[in-house]
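For reference, the structure discussed in these notes is given below.
Missing here is one protein chain; the remaining ones are kept as they sit in the complex.
First chain written, first letter: the chains are A and B, and each begins at residue 1.
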Amino acid sequence: MEQVNQGVRENVYPQAAQAFGRTLRQAVINAATPAAAVLVALACGAALLWLNGFDGSDVVTVMIFGSFQDMRSVGEILLKATPLILIGAGLCVAFRCSIWNIGAEGQLYAGAIAATLVGTNFDGLSVWVHAPLVMLAGALAGAAWAGIAGYLKVRFQASEIVTTIMLNYIALILTSYLVTGPMRDASAAYPQSARLIREAWTPRIVSDMRLHIGIIVAVVLAVALYIFLQRSSRGFSLRVVGLNPYAARYAGMQVARNVMIAMCISGAMAGLAGAFEVAGVTHRLYQNISPGYGFEGIAVALLAGNNPLAAIVSGGLFATLRSGSEVLQITSQVPQVLVLIIQGIVILSVVAFTRLRDIRRIVA
Amino acid sequence: MRLSRRTFVEGVAALTIAVSIPAMAQAEDFKMGLLVPGSVSEEGWNRIGFNALKGVEEQLGAKISYVELQQNPASFEKAFRDYASQGYKVILGHGFEFQDAALEVALDYPDTYFLISSSSIHEGNVIGLNTDTSQPFYLMGVIAAKMGKKAGLVGGMEIPPIQQAFVGFKNGAKSVNPAFPISEAYIGNFTDTTAAKEAALSMISQGADFVVPNASGATVGGYQAISESGPAVRSFSIFSDFTQVAPNNILGLYVADYAQGVVEVVHSIKDGSPPKENIIFGLKDPKVISFTFRDDGPVSVPEDIRAEVKAISAKIAAGEIKTDAQ
């Protein structure tokens, strides 16, 4: 279908504008499904509230617009979106390669631990060195943690679904051990690490807002991953492995190396997200530093259709929904768990719509 | 309490005006917000915070609102700001973990009072409210050592309110019998009732005959285990009334009416005479901490022990006994 249009328009538009138009049109088509899915989910949420005696009429408005009150609240949404975009974009790469990395949560914790270690030591470095070092440590630790599962898959054919889930638990337990044991801030009553050295903190964008440069890093990296997947030969071979590992092997591609790369990229992104949570938000390591960003990131990637570029939007959307559910609880005392229901329905609607579209295309 | 969207929008509009004309803010309703780290549906810590909020609503006629933050440190600061910017006069952060975020926000909102549970801070408009749970647990330890052979303590996560309680229990027991055996286990979360139950059962099978669970939502599993193990195992009901779950085992109740304590503090703020230092509720505040014995159960604490406990309680209230010494 696309090629027919291309033929017709070849003489009308210059090459670049034509490519842009195509991308834009594709983007609109691609965005239609998730947008419809979100509306369906919000409608279901409203119906659920109404059935259970709440005033459901304001769900849509509050969930989506309620959290946009001023600059600061927008900043807070972006702050929440940062880890979701990072993890979501990273998982897009893994999922494209058909690597089911369910372990972003554990990789986030691994990153947070490493970031804390680097951020609480090495006093005296300048912010230009220390802050990036913390991010690097987080990314490396996340990649290494994911690399374990990748290596076990490549070397022993151990299912990455199972190993990454196990590694999640192990990372959480390790964090609990560290903050109640060796890394505990002795002066604090609460189990937490020492405060990170100020130079290690992720710089803020505006000094009186909590939003830090992590959001910029997240968006840049998401774009970079998109380019990597779509434009590089390695990205191409990753996608081929995902579509058909046998064909990929036949074509002389190194399946094992691609699996490792996909795993480590997604792990590094999750680890970086963990580093930002510690260095940009809490400035300390806690037992519960993530409210499940690693699992929500899976949903973000799925909603984005495994496209890192779209993960920027879907990550932002999920952050908005989460903030919205907090507002909804404050204004209408609706239980915040509503957001889980809505997220679940969003995913189901997306797969349903996508499948229906595919089926219609086949029939037509 | 449930606002419709229109009132919300109007509220926001009104706020915008209120912010631009500070004098008008005075005429507004007295509002109090609450931040809890988990679900208020559990019989436990979060419910206590919620009850405090309801108490303020009922007794002081305040407008109230709460938000559950699922132990997400990244949301704390935003939630404080949301309430503060909407003109809430008092915001209760229910847990020590809220302290850092409150200190940060408090600088921008000098007219708002930030109360922090389980904290002993007093910096400007950030005031710590601490219930010294080691005191009632000290009394339980005394009773355990006098009536039992071995005690078992089942905790949720290793966090200060729980550790402090257990330290009090151990100190109390040791004051009676320095060699009194006490075993202790943490289930690592606050949701797994099954684990709390099995931990209690295993302690009981190893000879513990005085068991106290302290694991927020999962606590009920501990009482279930105690109830199933027969009347030879004794316990105390903590925070909420669990006598229905283990009617044959519970000797008495330690119920913290944190609400009453919070109401008094908020009242003083409302009247313009906020507390001058951080607040510690203890056995000296019988309105807040009630430690009572049961008489309707098949087992009860003998009169002589009651008298002794009463005497110790008076000493603790007078500050003569340190219950939380490590």
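Operating definition for what follows: contacts are C-beta pairs under 8 Å (C-beta built on N, C-alpha and C of every residue); 3 or more make two chains touch, one makes a residue touch a chain.
Here is the rule we use: contacts and distances are computed from a predicted model.
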**Asked** Given the options "Inner-membrane translocator", "NADH dehydrogenase subunit L", "Acyl-coenzyme A thioesterase PaaI-like protein" or "Heavy metal response regulator transcription factor", which would UniProt use as the protein name of the unshown chain?
**Response** "Inner-membrane translocator"
**Fill in**
Of the chains on display, those the missing one touches are A, B
**Item:** Contacting the left-out chain in the complete assembly, out of A:59, A:79 or A:102
**Value:** A:102
**Request:** Consider the whole complex, including the chain that is not shown, and state which of B:84, B:159 or B:201 touches that chain.
**Result:** B:201
**Message:** Give me the chain A residues in contact with the hidden chain, please.
**Reply:** 48, 52-53, 100, 102, 152, 156-159, 161-163, 165-167, 169-170, 173-174, 176-177, 180-181, 295, 298-299, 302, 335, 337-345, 347-348, 351-352, 354-356, 359
**Complete:** The missing chain sits against chain B at residues 39-43, 152, 181-189, 191-195, 197-199, 201-203, 205-206, 217-218, 220-221, 224, 228, 244-245
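Heads up, the rule we're going with is that only the chains that are shown with their structure count from here on.
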**Chain centre separation in whole Å, for chain B relative to chain A (CA means)** = 36
**chain A residues within the chain B interface of the complex** = 54-55, 57-58, 61-62, 66, 69, 72-73, 76, 79-80, 173, 176, 180, 189-191, 210, 277, 281-284, 286-292, 323, 326-327, 329-333, 335-336
**Prompt:** For chain B, which residues are in contact with chain A within the complex?
**Reply:** 1-5, 8, 12, 33, 65-75, 77-79, 81-83, 85, 96-97, 100, 118, 157-160, 188
